[in-house]
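Dropping a structure here in structure tokens format, bear with me for questions.
Excluded from the complex is one protein chain; the other protein chains are retained at their positions.
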Amino acid sequence: MKKLFTPLLILTAAMFAYAPVAIQNAPYESTMGLVQKIFYFHVPSWFVMFSAAGVCGIGGAVFLFTGRKDADRFALAAAELAVVFGLMGLLTGPLWGRKAWGVWWQWDARLTSALVMWLVFVAYLLLRKYGGAGSEKLSAVLALFGMANVPFVYLSVNLWRTVHPKTSVVMSLEPEMGRPFLLCSLAFMALFVLVLAARVRLENMRAALDELYLSLED
Amino acid sequence: MSPEARQSFAATVWLVTKKDLLIELRSREVVYTTLFFAVACVLVFAFGFVREGVAVDDAAAGILWIAIAFSGTLALGRTFERERQNDTLRALMLTPADRPALYVGKLTGVLVLLAAVELIVTPLVALMFHAPLFAFPLMMGLLLAAGTIGFAAVGTLFAAMLVRARSRDVLLPILLYPITIPVIIAGVRGTAVLLQPEVNLPVARMWLSILVFFDVVFITLALWTFEPAMSD
Partner (left out) sequence: MKKVIGLAVVLLCLGLLATSALAQQPPQPPEGFVPAASVQGQEKLPAAPLVITAYSVVWLLVFGYLWSIWRRIAHAERDLSEVSRRLAGAQRR
């Protein structure tokens, strides 16, 4: 597994280096013009956020029902990533929306439910930091409930009339837009794997440190 | 589930609920303080949203549900604080009773408490905001019931798990509100529909079905995770 890290890092860096070229060459969208190009980083950052939320929920569930501590470490790492990449999506979206819709924020179904899902993972981190002993299990339960939100967020644009573009937009992209989008999505998912691996490594080191402290006391 | 197992499940639920209600009836501490807090909430929001003596449109629905959410959090905190003081929750978990039955028993107790509060706060809101909350009493009652069940289902689980955590007072709202915001939204929107001059019942039914969906998901998740979460 460790051997894959460096090649993946090089590949991701190359993809990110090429991405601006691909995005520049992509055609302008007819109604939104230049500002639509935020799409190429906005949507992939939410993809990463959903993936991180899923990893957190699954890791939490595994920890809850089998007691495996490494699953819990994955969950904690993924929760932090979910907050970071969710923040990215929450900041790039309004920058796009300011021009496309004329307002920074709307209380429509997609934006509200995405914000709420992000808040769940912020709450997760607060719980882990300030909840004291035994908060690992409670945070796993929280992650499970938060994960139940994900399909709700994703489908909200299809179920209700909202200003946010529908999910079908992605599937119906023209190739000139679809290719750079695919590149950016792959780059972000690769980045997700890399950053998650790094963060999990930090958690493993902390766990090893705790063990060493314990044996030092003996 | 066999008939005997079902019977013992129901018996456990009834035992736990009866115990909680009896304790509460003796002191009535939680119900009185929660009720007063709910009324205070309504008043604070009333002062905030009233312009020239008249309430802003649609404010009644939001105020009602916010009062329920805030006072519900308080009630959950107080109920489980009582358990924490004598470590009775751990004693409960040591009994051979079915874990999900314990959860349902505690949930029922909380629901009875919140129902008592809502019975007083809802007419109060209707009165103060001239809102025809009782034009469609069945739909209103169903919305309140479904929303309260969803809120209390998550709240009971989280409050029980936080009993031995640090900073539990502030952590309960932090954990509870993001998860239950969809429930509150659905409750507010469903109630708001009933307050329109031309009531659109199918839309209200849609919001009710969303609430029921959340209730099912939350209770299922709670029943599933209560035991592994509470065991050391």
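Order of writing sets the labels: A and B. Residues in every chain begin at 1.
By our rule, contacts are C-beta pairs under 8 Å (C-beta built on N, C-alpha and C of every residue); 3 or more make two chains touch, one makes a residue touch a chain.
The model shown is predicted, which means the values in this text are computed figures rather than measured ones.
Contacts of the undisplayed chain with visible chains (whole complex): A.
By the touch criterion stated above, the residues of chain A touching the omitted chain are 6, 9-10, 12-14, 16-21, 23-24, 27-31, 33-35, 37-38, 41-42, 45, 84-85, 87-88, 91-92, 95-96, 98-99, 101-102, 191, 195, 198-199, 201-202, 205-206, 208-209, 212-213, 215-216.
As a working rule, only the chains that are shown with their structure count from here on.
Between chain A and chain B the centroid-to-centroid distance comes to 31 Å (mean Cα coordinates, whole Å).
Those residues of chain A that touch chain B in the complex are listed here as 64-65, 112-113, 116-117, 119-120, 122-123, 126-127, 130-132, 134-135, 137-138, 140-142, 144-146, 148-149, 152.
Within the complex formed with chain A, the residues of chain B that make contact are 154, 157-158, 161-162, 164-167, 171, 174-175, 177-179, 181-182, 185, 217-218, 221, 225, 228-229.
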